[in-house]
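The complex appears here without one of its protein chains, the remainder shown in place.
Note that the chains take the letters A and B in the order they are written out, and that residue 1 is the start of every chain.
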Amino acid sequence: MKMFKTTLATATSLATFAALATPALAEVTLRVSIWDANQRPALEEIAAQFTAQNPEILISVEVVPRSDYVTKLETSIVGGSGPDIFWNALPDRFLDLARLGLIENLDEWMADDPIDLSPIAPSLLEAFTYEGSLYAIPKDFDTVGLWYNKAYFDAAGIDYPDETWTWETLREAAIELTDPENNVYGFVVNPGTRQGYYNFIAQNGGQVITDDHRSGFDMPETIEALQFMHDLIHVDGVSPTIQQTEEVNPQTRFQTGQAAMIYDGSWRTSQFAGDPYMLENARVAVLPQGKERGSSSGTLGYSIYSGSDHLEESWEFLKFLAGPEAALIQAESGTVIPSHLDEASVWVNAVPEFGLQPFVDMADYAVVVSHSFNTPGWDQPTRTLVKNALAGDIPVEEAAQQIADLMNEVLAAELN
Amino acid sequence: MNVVFWAYVLIAPIVIGEALFALWPLAQSIYLSFTSWGVFGQVRWTGLENYSQLLEDPEVYSALRNTIVIAVASVFGSVSIATFLAVLLNVGVRGTSVYRVLLFLPVVTMPAASAMVWKWLYNSDIGLLNSALSVVGIDGPAWLTDKSYALWSVVIVTIWNEIGIGMIILLAGLQGVPKSLHEAAHLDGAGPVATFFFVTLPLLTPTLFFVVVTSTIGAFQMFDAIFLMIGPEGYALDSAQNLIFLFYKQGFIIGDKGYAAAIVLVLFLIIALVTALQFWLQKRWVHYE
Partner (left out) sequence: MTTAKPPVNYSHLLVHIVLIPVCIIMVIPFIWMVLTAFKTLAEATAIPVQIFPSSLRWENFVRLFESFNFGTMYTNSIVATVLRVTAQVSFAAMAGYAFARLRFPGRDIIFAVLLSVMMIPPVLYLIPKFLLMAQLGWVNTLQGYVVPGFTSAFGTFLLRQFFKTLPEELSEAAKLDGCGPVRTFFWIMLPLAKPGLVAFGIFSILWSWNELLWPLIILNSPEKMTLSVGLATMEGEYVSDYPVMMAGAVLAVMPMIVMFFIFQRQFIEGIALTGSKS
């Protein structure tokens, strides 16, 4: 659209003019945008170390609530004033940002000024690659594990979950642990993607998007996985209903002792670590196995905004963020698993009570979040239909077919 | 000449401000509604496509229905309760100013804060509302997550939120009704109810009209309560979302800004029509002295 292009052009040229007018040695402040307030202290410490080495570059960390992060990023980039460096998550808008050249192609920068990316897991680099080039430096990754409350297992005399567990063991234990009189559920079926159906689908050999860019929701494996989740609620009665879960989210239920087990991410660690009851009772195991092993995995990366007035300085800071010192500080904070796998043990030991090693172990078979150019186009309606199916409003099979149809429509339109 | 010049100077800030921050965005939205807007500003002219899509979209129709239900129910509910309370407060009992503050409390409460607390009150397991109902033997529903209740739960909060404003304005209007008229009615042998309906109410109609018009405009744009209590991913969202929420969802979550603009323009048109209709109908029930 002309109007916006002109705006963008004006903003950019004004910015260039401003950059030219600035004396070379003046102080520069880089804006770094993130969404997790828990991770701010670690990032500020990294920034302080960086500024100690580069006194002319200051860093300002901006936290935007997750629910508004994408909206705000989009609005500010269209307005030509995006943050210099920001967190990029999959799916969000990574592919669009890369395709439209709104974030820097890091391979081009590395051609002149190489950085050592070998400590970073290749699958994570792969996730942030678009048309053969890297567009974000993965800072961390996460997996989903089985958080359980050991007090309830002790009381019921059941062995703690371990890598021998299957869906069947999960179901049996959940039945055993469900105690309606004391308002304790054995398990909470999370209707969301990351803590919910992405895991079950992967474990049953299903897919969200197939290799030939079609919806995987009409695969029998996918339907079976959704049916298993549905039955935990409606047949076995071991989980609160979808409606109840909307009212009190699974992590709060777990944290207040109203659920014996939940599927939740490694990112939950710092929240639970602040609660003495959790430190005492919460433990982690790998996810139970279906037909195969699977855990939904995500990763966050730092990208440089191409409209930044300070590309050179941003690159300097990005290099630092990709380096070992930054990875170590982040790992020590215990908030997220660093992308440098060598430092993962530091993260595991940051909260020794929980036994976090399974989160790192699951990296071997973790499945990165499904995404395509127009992820929001199918993701939003899919979530709604899955919720309806899990609530028992629509038969699972019928919902899955509806999802498949609408996804195929969106996915086909993307290729044009 | 001098007067005209100064008149323009006096209205200049408002005119410039509203032109820049309201009319210009409106013009842009009209343009947008004829385009397909990808993220980050890539735009394609698509003519009337968004509008024809809108006519075939079942979500639009259910959102339209919800919009109307919310608007009618919340305006009717809040205005009638507000009138009732204003009349009671106008009696001038002791402690009137305390009552006024208490009844006005919802209005001054930040929407983010009141939505938070209502979510907890509505909770089917740990909420105060259902605990209270269980005392009298009623098994309360899941107010915000049951599809047959969610819309009405939102309406209740909206009414709760709006009563205070209406009450204060109507109370102000009542204080403009001369006491002598009440006394005259009393002498004629009219009881308090008759006095209200035949003396007070007709004189209150200009104020009522103002309250109804402004709260209708607000009710058509009701967004905060749905956003904060049910949320863009809420299970019961389909049963409660109105047009403004659908606009938000299409524009900011799904990212189809052109389609979103078409939706919001339809809403704008509806509001304008309803307001015009109200002004046209006012002759029939509003009594000016």
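Methods note: a residue touches a chain if its C-beta (ideal position, glycine included) is under 8 Å from a C-beta of that chain, and two chains touch if they have at least 3 such contacts.
Remember, it's a predicted structure, so these values are computed and weren't measured experimentally.
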Practice item. Name every shown chain in contact with the chain that has been left out of the document. Key: A, B
Check your understanding: Among the options B:A22, B:L48, B:V72 or B:I138, which residue touches the chain absent from this view?
Key -> B:A22
Point to revise | Contact footprint on subunit B, counting only the chain that is left out | key: 2-4, 6-8, 10-11, 13-18, 20-26, 28-29, 85, 88-89, 91, 93-95, 97, 99-114, 116-118, 120-121, 125-128, 131, 160, 163, 168-169, 171-173, 175-176, 192, 206-207, 209-210, 214, 217, 221, 223-224, 244, 247-248, 257, 264, 267-268, 271-272, 275, 286, 288
Exercise for review: Would you write out the residues of subunit A that touch the absent chain, in ascending order?
Suggested key: 4, 7, 10-11, 14, 31, 33, 36-38, 60-68, 71-72, 75-76, 78-81, 83, 183, 248-249, 251-252, 255-258, 267, 271, 275, 277
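Definition applied: only the chains that are shown with their structure count from here on.
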Exercise for review: Report, in whole Å, the distance between the mean C-alpha point of subunit A and the mean C-alpha point of subunit B.
Suggested key: 38
Study note, to complete from the structure: Residue set of subunit A touching subunit B in the complex reads 1, 3-5, 8, 71, 74, 77-78, 93, 96-97, 100, 102, 183, 191, 242-244, 246-248, 374, 376-377, 380, 383-384, 387-388, 391, 393
Practice item. Note which residues of subunit B are touching subunit A in the complex, please. Key: 28, 31, 35, 37-43, 119, 122-127, 142, 144-147, 232-238, 249, 252-256
